[in-house]
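If you scroll down you'll find the structure; I have some questions about it.
Left out: one protein chain. Kept in place: all the others.
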Amino acid sequence: MLRLDKLTKVYKTGDKALNAVDLEVPKGQVLALIGPSGAGKSTLIRCINRLVEPTSGTVQLGDVELTGLGLGGLRKERRRMGMIFQEYALVERLTVMENVLSGRLGYVGFWRSFLRKFPQSDVDEAFRLLDRVGLVEMADKRADELSGGQRQRVGICRALIQNPSVLLVDEPTASLDPKTSRQIMRLIVELCEERKLAAIVNIHDVALAQMFVSRIVGLKLGTMVFDGAPADLTEEVLTRIYGDEDWSETIQKVDDDDEVDAA
Amino acid sequence: MAISTLDGQKIWQRRDRDVQLKIWAMWLVGTAIFMWCWQQISEATTWAFFWDAPRIAADIGGRAMPPRWSYMDKLWSPLWDTLNIATLGTVMALMMAVPVAFMAARNTTPSALFVRPIALLIIVSSRSINSLIWALLLVKILGPGVFAGLIAISIRSIGFCAKLLYEAIEEIDESQVEAITATGASRWQVMAYGIVPQIMPAFAGIAVFRWDINLRESTVLGLVGAGGIGLQLQGSLNTLAWPQVSLILLVILLAVVVSEWVSAKVRGAII
Partner (left out) sequence: MSAALDARLGQPWKKPPLISSPALRWTLLVGSVIYLILAMNSIDVNWSRVYRGLDRGWQFVVAFANPDFTSRAAEIKDGMIESAVMALTSTVVGIAISIPIGLGAARNISILPVYLVCRSIVAVSRALNEIVVAILLVAIFGFGPLAGFLTLSFATIGFLSKLLAEEIEDMDKVQAEAVRATGASWLQRYVFGIHPQVVPRLIGLSIYRLDINFRESAVLGIVGAGGIGATLNTAFDRYEFDTAAAILLVIIAVVMVLEYLSGIIRARVQ
């Protein structure tokens, strides 16, 4: 589905953020990307949809090579990659509905989008998604009136309405409290399952990653140092990724206590 | 801060001696420059007039009171022109300032090497020349009248509005722009969804702020023949019709107070 081949990014400052990363994500797999801050997790995700231009290497989505595309072609392919952000990155002064519909911008002409005249099918789909995440009543509220968890749900709707085949998720829980974090993670994983989406989830919370995903990739200073199942994530591996620390608490299985109020 | 030793005793001073001396020297030079400047003014002044000033002021004051209220009939139309110059001038300026601002802002400029300097040049030249001078020039080119005043006001306002607006554009939250870009939106869509909503409050604030300034400025444009109530002021001054002058000044003062009140209200409603 998604294949990275020797993906490398060197910033203008000379910092090597990614060092020949090879990665293949099959359809329907949710993959967690862990690593200390500065390991290049954000850069990796942004190199895939070329918000950050990779220095060398290739990215293939299906049978399209993204790295060779021109601006127009890139925009077309970006529609197939939904992105969810750390600080939600909703346009705060627009309504929830406008934020969700902005996921359709790649499909709609400029004037239609400018006048907010989206096709009825898009509007219906937006409401269905909002209903799925329990925010249908909030549709006409302004995004900055929502709580953190609600905002992230709108962010998820915005990514899904693109009808993507891959989700790129950048620290979805970094600005949320522990309980909301879990609800949001669960929601993302469930939605990926429902829609058979591949997903790369950047996450710094190792326990949360182990709880929800089937495959974990560890990144350190731009290089892949681990790729395996959550169960294989031993203390020794964590030390390799993050450095020396007492990891016994981190790996401990967390009790799943909030099944009921899951989103 | 420094500590020096005098007769074996430590003395605390705020600054050490060299710095203190430098500060004194600066004051001395400053005072000398000021005295020289003052002398220049003094030489160009007929001091007899100065000492006579209270009498003249009282004389003018006496003649100007009471204002000639009946003259008000002739002021409505120029007042309407003044309002139009300020409002339409602001609207026109904003229409031109928006593209200039987008070209001048580092994060939206099409080319930082070629387009941005041009935009900045437009902003600087429009800002450093007073609207009265623009009016002076435009009256020569376009002929006297409201039109020259309107253009003068809008040219003067472009730089002001564009400067504030491009600063607002440079301060936007880039992650919102990134999110819209990631959906596959085109350049213009990114602008309409990612940038414009973020700068709307700044835009509205700038518009009202500049309108307030423009109303003040358009009251005097008539002095150089560019329409508005200043024209009546100039006429009355030339014929030494002091009761009319006092009425006009009163009207201008009132207009300024009202505009300040309106802009404060509108700004309060927006922000």
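Order of writing sets the labels: A and B. Residues in every chain begin at 1.
The definition used in the following text is that a residue touches a chain if its C-beta (ideal position, glycine included) is under 8 Å from a C-beta of that chain, and two chains touch if they have at least 3 such contacts.
This is a predicted model, so every value here is computed, not measured.
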Partner chains on view for the chain not depicted: A, B
Selected residue (touches chain absent from view) among B:Met72, B:Met96, B:Ile118 or B:Leu137: B:Leu137
Of A:Asp124, A:Glu145, A:Asp177 or A:Glu193, the one touching the omitted chain in the full complex: A:Asp124
For subunit A, residues in touch with the removed chain: 95, 97-98, 116, 118, 120, 123-124, 126-128, 131, 136-137, 139-140
Residue numbers in subunit B that touch the chain omitted from display: 33-34, 37-38, 40-41, 44-46, 49-50, 53, 56-57, 60, 80-81, 83-84, 87-88, 91, 124-125, 128-130, 132-133, 136-137, 140-143, 145-147, 150, 216-217, 219-220, 223-224, 233, 237, 249, 252-253, 256-257, 260
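Heads up, the rule we're going with is that only the chains that are shown with their structure count from here on.
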Rounded Å distance between subunit A and subunit B, as computed from the means of their C-alpha atoms: 48
Contacting residues of subunit B [partner subunit A, same complex]: 173, 175-176, 178-186, 188-189, 192-194, 197-198, 200-201
Subunit A residues touching subunit B - in the complex, by the definition given at the top: 49, 51, 75-79, 81, 83, 85-87, 89-94, 98, 102-107, 110, 113-114, 155, 158, 162, 168
